[in-house]
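All protein chains but one are shown in place.
Letters A and B name the chains as they come in the text, with residue numbers starting at 1 for each one.
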Amino acid sequence: MLTSSRRQRIDDLAAGGGAPDAGVSLAVSAWRRLRRSPLFLVGAAIIGVFVVMALLAPWLAQHDPALRLLDDQVSRARNEIPPAQPGHPLGGDQQGRDLYSRMLLGSQQTLLVAVLATVIGLGGGLVLGTLAGAIGGWVDSVVMRLVDVMLSIPSLLLAVSVGALFARQTQFTVILAVAIVQIPIFARLLRGSMLAQRASDHVLAARALGVRRRAIVFRHMLPNSLGPVVVQSTLVLAIAIIDAAALSFLGLGAADDSVPEWGQMLGRAQDVIDSHPQLAFWPAGAIITVALGFTLVGESLRDALDPKNRR
Amino acid sequence: MTRLPAARLRRLAAAGAAAAVALSLTACAASERDEGDGAQSGGTMTFGAAGAPDLFDPFYASDGETFRVTRQMFEGLVGIEPGGTELQPELATRWEPSEDGLTWTFTLREGVTFHDGTPFDADAVCANFQRMFNQTGAGQSQALSYYWTQSFGGFADGATPSLYESCTAQDPGTAVIELTRSTGEFPGLLALDSFYMQSPAALERYNANDVRAQGDGFVYSEYAREHPTGTGPFRFAGYDEANGSVELARYDDYWGEQAELSRLIFQVIPDETARRQALEAGEIDGYDLPNPADWQTLRDNGFNLQIRDPFNILYLGITQKNNPALADLRVRQALAHAIDRETLVSATLPDGAEVARNFYPDTVDGWTQDVVEYQHDPQRARQQLAEAGQQNLTVDFHWPTEVTRPYMPDPQSIFGALREDLEAAGITVNPVSKPWNGGYIDDVESARAELFLLGWTGDLNSPNNFIGTFFSAPDSQFWTQASPWGQQLSDELQAADSEPDEQRRTAMYEELNRKLKAEYLPAVPISHSPPAIVVSEDVEGLVPSPLTKERFDTVSIGG
Partner (left out) sequence: MLRYTVRRFGQLILVVAALSVLLFAWLRSLPGGPVSALLGERATPESRAQLQAVLGLDRPVHVQYFQFLGRAASGDFGVSTGVQPGDDALSIFLQRFPATLELSLLAIVLAVAAGIPLGYVAARRRGGWLDNAGVVSSLVGVAVPVFFLAFLLKYVFAVELGMLPTSGRQNAGIDATRVTGFFVLDGLLTREWDASWDALKHLMLPALALSSIPFAVVFRITRAAVLDVLDEDYVRTAYSKGLTDTVIRGRHVLRNAMLPVVTIIGLQTGALLSGAVLTEKVFAFQGVGEALAIGFERRDYPVLQVVIIAAAMVYVLVNLIVDLSYAVIDPRVRT
């Protein structure tokens, strides 16, 4: 939950993106700095491996993750879970399914959770934030009060409430629960960034030249707000994975686990964590690594885009 | 599994940077434990509870965590033999029914006093029954007086007929209870925790009947919160809500053998893993219903794990309301043939679990070996579906999340196994999962499910407590009224329960069990699973009870 210092950080970010005119040169100089940053390179490498793994998973995995191939080695009575063995390098899970294949295919769902949650959160935030920031006036007041209400609930509680709302818990309800928490953050971020620009020289100039409001919003203000949004999105990719795991831990994960997801695997491993730690450690390690990857990239991007660092 | 022995890890830690702190902390913990163990007379046992007790007035309670506490403080007229399910004398030494089974004469134990010093006599017995019978308002709600409404039915206002007629104190040592009809459950139902004897003086003084609905919940009386007063071996000493711990103390004027323990503490630890770890770390001395997956580990680590005889039933529920195909006996028989209960029991249920032949375990009256058994036979299942014209049967199969029950330790894997079996017989299964309290119970009880998983833990050794509870109402979760025999089954159950002659009653139940399997099959009985209880090795004298009615007065804690 990086959402920690929320409003403060959101607004700081927004102000950082407010530096107009510099669009291209900022990107170029940022890229120059990023290339030299070891943190960024490590993060990018992790993400690269993760994405490749998710894409190739169907070919790399030797077994169907839903099949109880090692069923006969599972015994609840004797607390037996299949150990590593030829053909099953990581052994099986509580239901005798191949852990290696589940880990590999789990990367797909995990990537899906991260990306979809971020896209939905960003999309919702984009609509609300643009409305508020571009139009201002009473629209701004109403939207921002709504955003404040959402922000006033600690993020996990909001996610839990949303998650519990659905009659059937599926991967999608988890994604939605995680995403909704992000909407107010993106909204506030975009609004702040746009407000900063409304008063800026190039927007004033465009207005003086008679450019229509819609054109100003979409051609000038939105593109210039992208920097902070990209930073926040990268961080949210990490948050989404961690929050999804937390929801699973609280029993609000997807009920059907025939399609594996790392957070769900970790959540389900909690009652055998002492006797069969591998069931928790593999997904936990994967989640931590990938979340770290996104965080590294996000933080390096933030540093690189920070005008203060352009010296 | 690579587990370093604790001692070795301890040495490693001592070598580390935090050595000083680590040592002082360990030393401290050890010294505390020593004090606890070597206590003067009796000592203290701390038992881990899964939830906070609702209140301490057993009459208004219906959950296991509450009864676990009140059971140590209260006693009934009739008791249950330790380790079994048979009745034995408790506060009454003898009881005698009249010919018609309507008048029951109880001879009371002498020299018994309540914790407040008032005597236990026939007047006290009748005061208790009058109090229960005269509930009004919120006190009549099933959420509070569940066991009364289940066992005795209505109240003094006569809105619903009641089993209870009157109570007379013939002399201080003899109480006579009259019933309005005969039932096989009496006097066994007096062994239910809710009907244990409470001090009439304390009930009166602390307004025990002062329960009311307020807003969305119930407010309990001062008696129920702070002054429960019974005759049992332990008395109430305090409830520290902020710390989630209930403390009981030995009652020194107990009529029987005094409790070994001087203090008995129940510590609430809602998380199952946390309970086990608290036991392993020596913070608690025992807890109930350990996860079957942990049984072996607990035994290996030297804990005293006791497995009770199973006294429950898990069944595959069938609702005949929504899917007309399920109202066809051949389809239900096909379901029974499709599922492989032997494998299910051995793979997903704990040690000692059994495949169920009847809808209740064999220790209960009327159980019979002589019922139709549906062997696992997918071919046969397909054939029967074809005969019924249901080759392409599709069913919604509901299963719960966020719950474990003693009869259903792991709903997900039970569902998983059944689903595969059904699909192997050519049935299309539509899985529907919901949280137990988040829609599952709602769906099942309003007959919205088609197939579902549910079960029951018996309260008392009576067939009516099982099959009567399940099938008496034709509009229940099974919706038996969709079949022509729905009402008939209900009547037959009523007739069997009302039969005063024990032998005839048993025969009637045996016949009912045969018909339930062969002709009705409103659900498919699956299994009986044994629940366990675990204590540390220095706890002695715990007698596990199939009804999970353990009393801790025989327990001692040694060094």
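Methods note: contacts are C-beta pairs under 8 Å (C-beta built on N, C-alpha and C of every residue); 3 or more make two chains touch, one makes a residue touch a chain.
Remember, predicted model here, so these are calculated numbers, not experimental data.
> Checking the contacts here: which visible chains does the omitted one touch?
Contacts of the unshown chain, counting the full complex: A, B.
> Which one touches the absent chain: B:111, B:158 or B:217?
Reading the full complex, the residue touching the unseen chain is B:217.
> From the list B:116, B:204, B:442 or B:491, which touches the chain that is not on show?
That would be B:442, which touches the missing chain.
> Using the touch definition up top, pick the residue from B:267, B:291 or B:545 that touches the left-out chain.
Candidates B:267, B:291 or B:545; residue touching the omitted chain: B:267.
> So that we can see where the missing chain sits, which residues of chain B does it touch?
Given the touch definition above, chain B has residues 3-4, 6, 9-10, 13, 22, 25-26, 28-29, 32, 36, 44, 46, 52, 54-55, 62, 138, 141-143, 146, 149-150, 213-220, 224-225, 240-245, 247, 263, 265, 267-271, 274-275, 277-278, 280-283, 402, 405, 434-442, 445-446, 454-456, 469, 473, 475-476 touching the missing chain.
> Spell out the interface residues on chain A facing the chain that's missing from view.
1-9, 39, 145-146, 148-149, 152-157, 160-161, 164-167, 238, 242, 245-246, 249-251, 266, 270, 273-274, 280, 284, 287-289, 291-292, 295-296, 299
Everything below uses one rule, namely that only the chains that are shown with their structure count from here on.
> From the mean C-alpha coordinate of chain A to that of chain B, what's the distance rounded to whole Å?
45
> What part of chain A is in contact with chain B in the complex they form?
68, 71, 74-79, 94-95, 164, 167-169, 251, 255-257, 270-277
> Looking at the complex, which residues from chain B come into contact with chain A?
Going by the criterion above, the answer is residues 1, 272-273, 276-277, 291-297, 346-351, 353, 401-402, 409-410, 412-413, 416, 420, 431-435, 438-439.
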